[in-house]
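Subset of chains shown; positions unchanged.
By written order: A, B, C and D. Residues from 1 in each chain.
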Amino acid sequence: MPDIETFDNPHPQRDYVIKHVAPEFTSVCPKTHQPDFGTIEVEYVADKLCIELKSLKYYLQGYRDVGVFYEDVINRILDDLVAACKPRWMKVTGKFTPRGGIHSIITAEYKGR
Amino acid sequence: MPDIETFDNPHPQRDYVIKHVAPEFTSVCPKTHQPDFGTIEVEYVADKLCIELKSLKYYLQGYRDVGVFYEDVINRILDDLVAACKPRWMKVTGKFTPRGGIHSIITAEYKGR
Amino acid sequence: MPDIETFDNPHPQRDYVIKHVAPEFTSVCPKTHQPDFGTIEVEYVADKLCIELKSLKYYLQGYRDVGVFYEDVINRILDDLVAACKPRWMKVTGKFTPRGGIHSIITAEYKGR
Amino acid sequence: MPDIETFDNPHPQRDYVIKHVAPEFTSVCPKTHQPDFGTIEVEYVADKLCIELKSLKYYLQGYRDVGVFYEDVINRILDDLVAACKPRWMKVTGKFTPRGGIHSIITAEYKGR
């Protein structure tokens, strides 16, 4: 995956919520090798570092050719973003388009230190 | 009913929420023998096992020719899915289309061990 | 009013929520003798008995020629349904269409024994 | 049915379109004796007379206890309104709520002299 870049949180003295919504996510189903599509939402309270938006875009694009299950990819994105910006709190949600007539929503949360 | 298959939860160390929404559910009214239609929503926190999506589709299709009341089917789906994947928590909701000008929503919850 | 029929709750060991939404309710304003229109929502946790859907339809149709205020009818429906099925909890909501440019929503709750 | 009252078209020298939308229509199914519900739309170009709005409300309320099929009632409303105000053109549409999972829309037009 491309690196997630960060910049200094301009207001670290305050707990405030940053949410990025990326509706152009695509990866590959590891079983059928068919493309999957969905919207990724990242919501967090920054500590010392904020996620740089352009590098988030490149990071998410890094899954374009990766075979990964819904349940796995949301947890991996959460782990990578937590490692990169060490937030006070973070939640990652994936809302995936229907497969076999069923659409899925996965939500994982990092409760902070 | 077809068996519900499972796969190993790839991130069992974390409580995270998985939701599947199946708008193509149909069963049969046990009184009128007329087809019923609705959307089934399954939301859960996995423990060791996740529900495999394709087998969930086949399981729900298994009700296509079954005569069952709304109140009953939602509880039976919940019981079967809890038995199959032994989740930390699960909620099943059915939103049924109007009958006699009235539409119904049934929600049952398994609160975990 | 027509009787509300019941059937045995198929899963009495669990608290689960049943909601019926009836958008075709009509009664008569006791002051102007003009028809009133609205949607009645009934939400409850059954104890030993569930409300039979067809008899609920007939019961609500029983108000078609009855003169009754919004505030009164919602409480009367709640009282009658509680008497009929003795639920663990019940809420009745009426959402009425505009009269004099104002629409009204009335909500009454039975908190159980 | 109550009489439809009229008033003098204040601008008869111009063809302009008047549309009234009445979402609180109810009649009775002649086969099942169950109430039907729908929205009636009346659209017309007046000649010498306009339809008085309050009398239109009372006229439509006159169907409350009348047993009549969808296809029939729309044509009868059109015939009565044309007779009452002799418009240059008129269209009546009924949009009825679902019965047996099917909702119906009926549209009849009077093409004028």
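We adopt the following convention: contacts are C-beta pairs under 8 Å (C-beta built on N, C-alpha and C of every residue); 3 or more make two chains touch, one makes a residue touch a chain.
Bear in mind the structure is a predicted one, so any value in this text is a computation, not a measurement.
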Assembly size in copies, with 4 chains present: 10
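Everything that follows uses one rule, which is that only the chains that are shown with their structure count from here on.
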Chains in simultaneous contact with chain B and chain C: D
Farthest chain (mean CA position) relative to chain C: A
Distance between the centres, which are taken as Cα means, of chain C and chain A, whole angstrom: 45
Centre distance in Å when chain A and chain B are each reduced to the mean of their C-alpha atoms: 28
In chain C, residues with contacts to at least two other chains: 23-24
Arrangement of touching chains [line / ring / star / complete / other]: other
Of all residues in chain A, those that touch chain B in their complex: 69-72, 74-75, 99-109
Contact footprint of chain D on chain C as seen in their complex: 23-24, 26, 34-35, 37, 61, 64, 97
Chain A partner contacts - residues on chain B that touch it in the complex: 7, 9-11, 14-24, 46, 50, 53-54, 56-57
